[in-house]
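One chain of protein is taken out of this complex; the other chains stay put.
Note that the chains are named A and B in the order they appear, and that numbering of residues resets to 1 at the start of each chain.
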Amino acid sequence: MMNYAPKRSDEPIWWGLFGAGGTWFAILTPVTVLLMGILLPLHGLGFIDLSYDKLVNFVSSPVGAVFTVLTLALPMWHAMHRVHHGLHDLQVHIGAVGKYACYVIAAVVTLLAVIWVAMLA
Amino acid sequence: MQNRKPYVRPIARTWYAENNFFSWYMVRELTIVPLIIFTLNLAAGLFALVSGPSAFNAWVAFSSHPLMLIINVLALVGALYHAKTFFSMMPKVMPIKVGDKKVSDGTVVAVQWLLVLVVSAVVLALV
Partner (left out) sequence: MDKLQTVNVLRYDPAKDEEPYLETFKVPANDTTSVQDALAYIKDHLDKSLSYRWSCRMAICGSCGVMVNNVPKLACKTFLRDYPEGLTLEPLANFAIEKDLVVDKTPFLERLEAIKPYIIGNDRKPEEGPNLQTPAQMAKYKQFAGCINCGLCYAACPQFGLNPEFIGPAALTLARRYNLDSRDHGKAERMKLINGKDGAWGCTFVGYCSEVCPKHVDPAAAVNQSKVESSKDFLIAMLRPQEA
């Protein structure tokens, strides 16, 4: 017998953040990974300047501050939503506690990003 | 009805490995693994910026470790694969209409890839 009077799910909140994060992940993460994850450790291959001073300048600018928070927060919300559903796919049952734990991790990263960016402003 | 004895087949633990379509679905879902590692490391990089030049240099050294570089290359490939799947879902989830006509899926996908190119070019030009 199926449930004919289900409770309203809170998924719209998490799916909304998942969608925003997925959009950022698709459009802005590739170039961010290229710069910060590949070129920076390779010292910009000698032609891109990603020095300490330049990055501090960027993060402390208004646009840079917003970009930095979003590039850390949004993909995390996207990822933790997929972790939550992916564990279900793998038949690992984490329950409501596990579900909220996933989103708490994303919230903590968001909060830390805001605090650290504010410390540089 | 006395002879009814419906047989329920169990779902295999590895159901996603038994069908190519499901395997690619799992690859899509797994793109978040290198993404999470990259993002947490980037957050650590931000903390290093806050902490000062010597902390930042230590973070760059850590990020230059071959293992970290490999993970970041995987994150880049994963982001591009995610983009491919995400862009093709977009016109299905939110069909766009111009007048009475639905914009074709192919057009919506192409516009999104164009957006990636433009955004990436702008970011690279500003660095």
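We adopt the following convention: contacts are C-beta pairs under 8 Å (C-beta built on N, C-alpha and C of every residue); 3 or more make two chains touch, one makes a residue touch a chain.
Treat the numbers as computed from the prediction; the structure is a model and nothing was measured.
If you put the missing chain back, the residues of chain A touching it would be 1-9, 11-13, 15-16, 85, 88-89, 91.
One chain is missing from the display, and on chain B it is touched by residues 3-9, 11, 15-16, 18-19, 21-22, 25, 89, 92-95, 100, 102.
By our rule, only the chains that are shown with their structure count from here on.
Computed centre separation for the pair chain A/chain B is 11 angstrom, with centres defined by C-alpha atoms.
Within the complex, the chain A residues that touch chain B are 22-23, 25-38, 40-42, 48-50, 52, 55-56, 59, 68, 71-72, 75-76, 78-79, 82-83, 85-86, 89, 91, 109, 112-113, 116-117, 119-120.
Those residues of chain B that touch chain A in the complex are listed here as 11, 13, 16, 26, 29-30, 32, 35-36, 38-43, 45-47, 49-50, 53, 56-57, 60, 63-64, 68-69, 72-73, 75-76, 79-80, 82-83, 86-87, 112, 115-116, 119-120, 123-124, 127.
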